[in-house]
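Every protein chain but one is kept in place in this view of the complex.
Chain naming follows the written order as A and B, and within any one chain the residues start at number 1.
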Amino acid sequence: MQLRHWRNGLTNGLMTVYALVTLYPLFWLFISSVKSNEEFYSRPFRFPTTWHWDSFSRAWKISDMGTGMFNSVIVTAVSLVLTLVVGALAAYVLSRFQFRLKWLVMGVFLLGMLIPIHSTLVPLFIVMNKIHLLNTYGALIFPYAAFELPIAIFILQAYMNTFPKEIEEAAFIDGMGYWGIFAKMMLPLSAPALSTVGILAVLRFWNDFSFALVFISKPALKTLPLSLSMFATGYMTDYQLTMAALAIAVIPTIVVYLIFQKSIMQGMVAGAVKG
Amino acid sequence: MKKKTGALAALTLSASLALAGCGSGGKESGNANANNGQGDGKEKVTLSLWHNYTGDDQRAKTMRAIVEQYQKDHPNVELDIQAIPPDGYRTRLKTVAAANEMPDLFVMWPGVMTKEFQAGDLIQPINELLDSKTEWKNNFLPGSFDGFTIGSDIYSAPIALSPTSILYYNKSILDANGLQVPKTWDDLLKAVEVLKSKKITPIALGNKAAWLAQSSIFSSLADRVTGTEWFLKAASNDGAKFTDPEFVKALTYLQDLQKAGAFQDGFNALDNTQMEQYFAQGKAAMMIDGGWALTNLAATASQDAMSQMGAAVLPSIPGGKGDPNTLSGVVGTGLGMGKKVSGAKKQAAYDLLYAMAGPDAQKRVLESNQLVSYKVDLDKSKVTPIFAEVYALVNSVNRTPVYDGVLSSAVADEVNNGLQDLLMGGKPETIAKKIQDAQDKSTQSDKK
């Protein structure tokens, strides 16, 4: 018992060190955002001598982050809902039903996971130009959801595969239709997997730059990474403002992550009750 | 050329933009719809303009001010402005070009880009405008239009000039070690030896993005060895090849410099901003960099450090075929005009083009610490001392071509990678062969 205690302590200790090392970059980002440019170079790993708190408000104003934030929230939220609903539906079908051509559908989605997205920029641009989707929220929402679908489907399907068949059969006998089973049983039961998919999706949508750059050109529709890009000129470097802007952009993702993380816990509790 | 590859380096990564080099953006893109259509009898037109003057540097601010002024003066013209940060600008332009959706007016590079757009039938010449204002046209420095000219058609007028290989030096470090600014290759090697023995980095180099060694060091160095004529022949695959002994010799010179320990450790892991910082902090005695360093240094280096800096041309090479009193350099960007612009729109576009590249604009740009390819008397009180020195230098020597300004993108890329390889100890002959292979392939595909 003693040995075990000691061993637990050691693993916990080691993991804590690992966690702290992992957290350091985030800490570095925030520290750098209140440091002068000169100190960014000369003392990259130390606290600033003077704390430049104003860099946050300056960064916010200069790059018009308000607009970017608003657009990013809309695009991310809508893409997320689309990904989750459409993805869960497809995962439900692929996990619970047998039909001809199932292999084909799975194969097609698998193929989609392998694509380096940069290779489709030009063809996508041409397609969207033809259907007048460029410069709308749709120009980002549809491709985001489409590219996220395979991963969403694979995670959700793997998760749904673990549900025992009996619960559904019981519900079916109770007269619940497929839609009812999907909405009232599959979705709630999949909460942990949905959270996982959700986190990955939100992070990807929120941080995407390539699609936004190429498909959006109206200033009013700019997403956050495009606002951040306002800091880039090929000629000079204002790290303080950049870091401040990046820090501002990171905060929402951290918040979302913490919320989602909570719902993973809830999903686990639900699982226990079900058991 | 400067940022050409550098900008590409960070390109389309998720938000990579944000760090590749940063100033802060203004509200440049916001007020596009101000003052439109106040019906002063003129036909109302909408004009789209794409530029990359998004930064916080003086040049960008000046250009944005000029555009705003134009808007005020032309209430009948509605400008649809896209201000795109330099890192993403070329990708964006390339993408719309591939889809044949060019903006009406856009910032365009001379040389390869102009050629490609012309070949794709995407742009139209502006000879008409230039010929209607001959005084303006004649005040450009000689050769200004070369990169924008195809046949007898001129497609743009430059708003910048970029010397790419200036030898910046730190006066106090050289003085403290009893050294002069190196005039010959032997001087340079001697200086390297002395500085190295004192544990001072002789030359700062940041070649992570790979274009710097090519654009700043090699373009001038190779010209000293082979002469300009040879290079132009080799570049057009006409009677000279990159496997010729003179080119191999030029490569060997660069490698010798590296072997002598001229550059600090890890030069392939630093980018050019970090290199400039390194030099400005007095950690290196010299740096070979382009005119673009001036804006950068003005923004980050201390007053004290700036006053220690001097500028010179690269040293001469014994027995070299090139003129040693030269700088490699390129004419900077200008505005290109989309093929589809016509009628009243065209007149409005001409007006805007003139507003942004005309005599007044050129003067204002120069006073923003940005060299221009236009005859303007510099008011030295308005710029930094090192800028004034470089300005004087540039006007006293001849200009030679820059490698990536002349070679096709694929070949320039091969040169960039080849030089990185060379600086890590690769064999000059092998590298020369690879470059020639790329050149053969590129000319072949052009002919087809």
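Side notes on the structure shown:
The working rule: contacts are C-beta pairs under 8 Å (C-beta built on N, C-alpha and C of every residue); 3 or more make two chains touch, one makes a residue touch a chain.
We take it that contacts and distances are computed from a predicted model.
Missing from the rendering is one chain, named in UniProt as "Sugar ABC transporter permease" (options: "Uptake hydrogenase large subunit", "Cation:proton antiporter subunit C", "Sugar ABC transporter permease" or "Cytochrome bc1 complex cytochrome b subunit"). The omitted chain makes contact with just one of the residues B:97, B:189, B:232 or B:260: B:97. Think of the hidden chain as still there; on chain B it touches residues 5, 8-19, 90-91, 94, 97-98, 116-117, 119-122, 207-210, 264-270, 278, 409-410, 412-413, 417-418, 420-421, 423-424, 426, 445, 448. Residue positions on chain A in contact with the hidden chain: 11-12, 15-16, 18-20, 22-23, 25-26, 28-29, 41, 44-45, 82, 86-87, 89-90, 92-93, 96-99, 105, 108-120, 122-124, 126-127, 142-143, 145-147, 149-151, 153-155, 158-159, 161-162, 168-169, 172, 178-179, 182, 192-193, 195-196, 199-200, 203, 207, 225, 246, 249-250, 253-254, 257-258, 261, 264-265, 267-268, 271-272, 275, in rising order.
Here, only the chains that are shown with their structure count from here on.
Centre-to-centre separation between chain A and chain B, using Cα means, comes to 38 Å.
For chain A in complex with chain B, the touching residues are 37-38, 41-42, 58-59, 62-64, 118, 121-122, 125-126, 129, 207-210, 213-214, 217, 219, 225, 228-239, 241-242, 245-246, 249. Against chain A, the residues of chain B that register as touching in their complex are 2-3, 6-7, 10, 12-27, 29-30, 32, 52, 54-57, 60, 82-88, 91-92, 95-96, 98-99, 101, 273-274, 277, 281, 292, 295-296, 299-300.
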